[in-house]
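Every protein chain but one is kept in place in this view of the complex.
Order of writing sets the labels: A and B. Residues in every chain begin at 1.
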Amino acid sequence: MKIYIEVNGQKKVYDVAPDEYLLDTLREDNFYSIKRGCDNSSCGVCTVLMDGKAVQSCTLLSVKADGHKITTIEGYQDEAKKLSEHFGHQGADQCGYCNSSLALTVHAMKDEIVKPTNKDIKEYLVGNLCRCTGYEAQHRAIKLCLEDDE
Amino acid sequence: MEIVNYFKAKTVEEAYKKLQEDPSNLIIGGGAWLRLSSKTVNTAIDLEYVGLNQIKETENSIEIDAYVTLREVEKNEALSNLFSGIVNKGISGIMGVALRNLVTVGGSVVGKYSFSDFITPLLAVNTEVVLYKAGRMSLEDFLKLRTKEKDILLKIIIQKEEVLGYYYKMKKTGLDFAVVNVGVTNTLGHLKIVVGARPSLAAFAVKAMDYVNNQETVTDEVIEETANIAINELKFSTNSKASKEYRIELAKVYIRRGLKEVTK
Partner (left out) sequence: MKVVNHALPSIDGKGLMMGKKAYTDDLSEPKSLIVKVLRSPHPYAKIVKIDTAKAEALDGVELVLTYKDFDRRPFTRAGQGYPEPSPHDKFVLDNYVRYIGDEAAAVAAIDVKTAEKALKLIEIEYEVLEPVLDFETAFENEILVHTEPEIHDMFPIGFDPKKNLAASYHMHVGDVTKSLEESEVIIEESFYTQAQAHVMLEPHNVNARVDYQGRLVIYSSTQTPIHVRRIISQALDYPLSKIRVIKPRVGGGFGGKQAIHGEMFVATVTLKTGKPSKMMYTRKEVFESSYSRHPMRFDIKLGSTKDGVLKAIDCWVVSDTGAYGEHALTVFMVAAAKVFPLYNKVDSVRFHGNVVYTNHTPAGAYRGYGAIQGNFALESSIDMLCHKLKIDPVEFRQKNMIKETETSPIFKIMGEGTEGIEMFMESCKLDYCVKRGSELVKWKEKYPRKELGNSKVKGVGMAIAMQGSGIPYIDMAAATIKLNDDGFYNLMIGATDIGQGSDTILAQIAAEALGTTLDKVIVYSSDTDLTPYDTGAYASSTTYVSGNAVLKAGKEMRQMIIDEAAKVFEVNPEDVEYDGVVLKSKDKEITLKDLSNRLFYNEDQKQLQITSSYYGTKSPPPFMAGFVEIDVDKETGEVDIIDYVSIVDCGTTINPMLAKGQVEGGIVQGIGMAMYEEVLYTKKGKLVTNDMMNYRIPTRREINNLTTEFADSYEESGPYGAKSVGEIGIDTPPAALANAVYNAVGVRITTLPITPEKILMAIKEKEKGEK
């Protein structure tokens, strides 16, 4: 099936199988920021934005993205750079496998919640698992990044 | 799940017809659980273009179309101002935001998932479902419905009543499924108790409700007795999440806490 998606502002046409997932379609098209993690929407490393909302691409049929706007971190390079500065200073970088998807989800959170509290941040990002950092350094970095925007 | 064909329905009738064509055909909601199934589906039917994507607030009710995502329901302010916000709260405990942005009301209700954190609070308030062929019925009746007829859920209707609500999901980590979940409501003095993830599907504690609703005052002793009746009438069992005995203990405690909360 042909599907038409706008990926990071660029119009794309993909020929997909009805049971193909967006993760595979986009990785096949060299969007390396989207990672394969758990295969069943439990870890968050495959997160992309669909019409600005975070969704898990390992679970989203590619056909369901037809006609929608998809954003990956390749489309938010400046945001990623900004957050990564704080990650660097807070020692929140480890393996990096969850970082792009986390940056995207933080972006979606900023769009949705004005001045999120500690609890808001934890609740919003609970689906973004990290096995390396213990979360605290990430949390500090995200808070500082949010403060920058104020 | 293997899907041979994909059909984007434009009307409910079209979707319904397609649904009847082949026993394996099915409606896809958010599609969140597709990967967990090894079934082969001839045609997957998508309702995105049917137009079932509104939340409507009327004078007496809130009507939520089947294709609305759980995240949209969770963020609905009218609903959060009702029933002490227990419907919104129930949803907010389901996995992560990115999943709730995908899964739909339709998929969540029709799936009749026994671990559902959506069905338990819905049952504790006055909720009805509207099906394309079978029409309007209470959520309770719908959950009990055992039919091979394939129908399409159009919307759910939640009555705006003056309800004090309590909802608790016992889970082990932030992303976990419920070990047990308990909804307790007080609708102008009428108490309802729902227990889900026992691990079977949410159900009313009918006898306990009868008992407590016939008491003049809800004292600590009455609450204790109500909880005891509830755990005796409801069926609990063991699975990988917890033992039957532990579920009974949890249900008892949270029914008690719920009753206290909504009657204080």
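Keep in mind that, in the parts below, contacts are C-beta pairs under 8 Å (C-beta built on N, C-alpha and C of every residue); 3 or more make two chains touch, one makes a residue touch a chain.
All of these numbers come straight from a predicted model, not from anything done at the bench.
Student: May I ask which residue of B:Thr58, B:Thr147, B:Thr173 or B:Asn214 touches the chain that does not appear here?
Tutor: Of these options, the touching residue for the absent chain is B:Thr173.
Student: Would you indicate which residue among A:Val45, A:Ile70 or A:Leu146 is in contact with the undisplayed chain?
Tutor: A:Val45
Student: For the chain that got dropped from the picture, name the residues of subunit A it touches.
Tutor: 17, 27, 30-40, 42-43, 45, 72-74, 77, 80-81, 83-85, 87-100, 103, 122-123, 125-139
Student: Which parts of subunit B are in contact with the chain that was left out?
Tutor: 170, 172-177, 240, 242-243, 245-246, 249-250, 253-254
Note that only the chains that are shown with their structure count from here on.
Student: For subunit A and subunit B, what's the span in angstrom between their mean Cα positions?
Tutor: 29
Student: For the complex, which residues does subunit B have touching subunit A?
Tutor: Where subunit B meets subunit A, its residues are 1-6, 8, 28, 30-32, 34-36, 44, 46, 48, 71, 92, 95-99, 101-102, 174-175.
Student: Any idea which subunit A residues touch subunit B in the complex?
Tutor: Residues of subunit A touching subunit B: 1, 17-19, 21, 39-42, 44, 47, 50, 53-56, 58-61, 63-64, 105, 108-109, 122-129.
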